[in-house]
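The structure that follows is given in the form of structure tokens.
Moving on to chain A:
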Amino acid sequence: MGNQEGGTSKPRRGGVSKPRPGGMPKPKAPACCGMGPLAPQRAWRRCACPCHPGAHRRVAAVVLALAVTLAGTGGVAMAAGETAGVVRGEQPGLLEAVLFYLVATGVVISVLGICLSRSVVRMAVWLFVTLGLVALLYFLLAATFLGAIQLIVYVGGTLVLLVFGVMLTSRSPWARYNCRAWELYGAGVVCLVLLVSLCLLLGRAEWVGTQATTPGVPVARIGEVLLSKYVLPFEAAGVLLFIVMVGAAHLARDTKK
Partner candidate 1 sequence: MDSAVNTIMSGSEPIGRQLLLLSPLLALVATLLAVVVAPLFAGRGVRPVVTVVLVGLVVTFLAVLRVTGEVAHAGAAGLLAERLSGMLIVDNLSLGYMFILLVFLVGVMWLWWTGSAPTEQDAPEFFILLLGSALGMAMMASSTNLLFIVVAMETASLSSYAIVGFDKKNPVGAEASLKYVVFGGISAAIMLYGISLLYGLCGSLDVAVVARYTLEALQPGGANVIVLTLGLLCFLAGIAFKMSAVPFHFWCPDAFEGAKIEVTTWLSVASKAAGLILLARLALTFCAAAGNQTAIPLLLPLAWVVGILATITCTYGNFCAYKQQSVKRLLAYSSIAHAGYMMMAVTVFVYVDPQRAPTPLPGIGALLTYVVIYLFMNLGAFGVTGLVAWETGSDKLEAFTGLARRAPWLAVPMVICLVSLVGLPPLAGFIGKWWILLALGATGGTLGWLLVLVMVLNTLISLFYYMRIVVRMGLHDTEAGPVRPPVRGVVLVNVCAAALIALFVLAYPLKDLTDRFAQALYLPVVSATQDGKQAVVSGLPLVSDGYVENRRPSE
Partner candidate 2 sequence: MLSLIVFLPVLGALLCLVVPKPHVRTVAVLAAGATLVVSLFLVPTFLHGGSNPADVFGNGYGKLHHVERAAWIQGDEFTIEYFLGVDGVGFPLVILTTVISFLACLASWNFDTWKINRGVRAYFSLFLLLETGMLGVFVSLDFFLFYVFWEVMLLPMYFLIGVWGGPRREYAAIKFFLFTLAGSVLMLVALVAMYLQSGAAIHEAMEATSQPGVASAYRDATLTGGTFDLIEMAVNPVIQKHFASGLTRFLDFRFAPVMFIFLFIGFAIKLPIVPLHTWLPDAHVEAPTPISMILAGVLLKMGGYGFLRLCYPIFPTAAKEFALLLAVIGVVSILYGALCAMAQTDFKKLVAYSSVSHMGYVLLGLAVLTKSGFGGAMFQMLAHGVSSPMCFFLVGVIYERAHHREINRFGGLWLTMPKYGTMATIGFFASLGLPALCGFIGEFWVVMGTFEARSMFTWAPVAAVLAAAGVILTAGYILWLIRRVYLGPERDEYRGYSDASAREMGIMIPMAILAIVMGILPMQTVFNYTTGTLNNVLKHVVAMVS
């Protein structure tokens, strides 16, 4: 791991920004994406960070995209006959709706952030936000246990592991890895088309019963099922974790003895 500060990485397009003390980046312009000295025109093309001062139009575009997406969500939901909730005579949960839209907006923004960040650490931060918001979604879905697990294991464990990975393997955690512009745009177009068609498809499908009938599953029930019906996979997962521990320890251990 001594290589971290040692090697001189090849200068890449956009340059390697200086490692900043303090670890966690603060999303503040203009240093946030290392684009400082660049002209706004070029920064517009290169900087994916919505908080860059040269990227007002970018921010506007993101907001627009979000609005379109949200409208699409609602529209598709309407088109799919998502009126069951109203029909069933309950109070339309206004709070639930507001919360959902807030969280969903957050998810969309943070996913965009992951997609458009170039620094791995920045991606990790956006992923942190995404995973947290997904945990909130679980809460909204009355899956409190899953939400907690998501926060503890995913956000607290897996993500930290990934960040460790970034730290351990990158000469500079701020190193960025570019791909060609056409790849970026091509992938973007493909994914947007995929998104739209997926939404349409899922909207068309006939889901059997779309009412939130169950009042959420108690944790005890999960434990019960886990130790009865799912006892075999539960144990298999235990063995799996054990094997993974051995394998990871072997791979990550220093070879020099």
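Criterion applied: all candidates are chains of the complex that A comes from, given by their letters.
The rule is short, and it goes like this: a residue touches a chain if its C-beta (ideal position, glycine included) is under 8 Å from a C-beta of that chain, and two chains touch if they have at least 3 such contacts; residues count from 1.
What you are looking at is a predicted structure, and each value in this text was computed from that prediction instead of being measured.
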In-complex contact of chain A, chosen from 1 or 2: 1
Complex contact set, residues of chain A against candidate 1: 201-202, 204-208, 224, 227-233, 236-237, 239-240, 242-244, 246-251, 255
